[in-house]
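Here the complex is missing a single protein chain, while all its other protein chains stay put.
Right after this comes chain A.
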Amino acid sequence: MDATQRREYWRRNLRLMSVLLVIWALVSFGAGIVFVEPLNNIEILGFPLGFWFAQQGSIVTFVILIAVYVWRMDKLDAEYGIDEYEEEVHHS
């Protein structure tokens, strides 16, 4: 990678990270805590929605967020021709 490609790669990495972290904060601190009371007025399968986000939804979303990150970063690496060899140097 030359300098321009590196800048581009890093910028796209940061953009992906920011989007995912905004969602992370919205489901946990948002839906699970700050907006829990209004959301609790909606009920799905017996769960008040805010309570569901606090005890189930946020955890499920976290797993999906990391999955999206891993998948997008893999694509990004491939696009920039980074074919990481499995045997990285490790000091002994």
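Methods note: contacts are C-beta pairs under 8 Å (C-beta built on N, C-alpha and C of every residue); 3 or more make two chains touch, one makes a residue touch a chain; residues count from 1.
Operating definition for what follows: contacts and distances are computed from a predicted model.
Of the candidates "Permease", "Cation/acetate symporter", "Heme exporter protein C" or "ABC transporter ATP-binding protein", the chain left out of this view carries the UniProt protein name "Cation/acetate symporter". On the side of chain A, touch with the chain left out of the figure occurs at residues 1, 6, 9-10, 13, 17, 20-21, 24, 28-29, 32-34, 36-37, 40, 44-48, 50-52, 54-56, 58-60, 62-63, 65-67, 69-70, 73-74, 77, 82-92.
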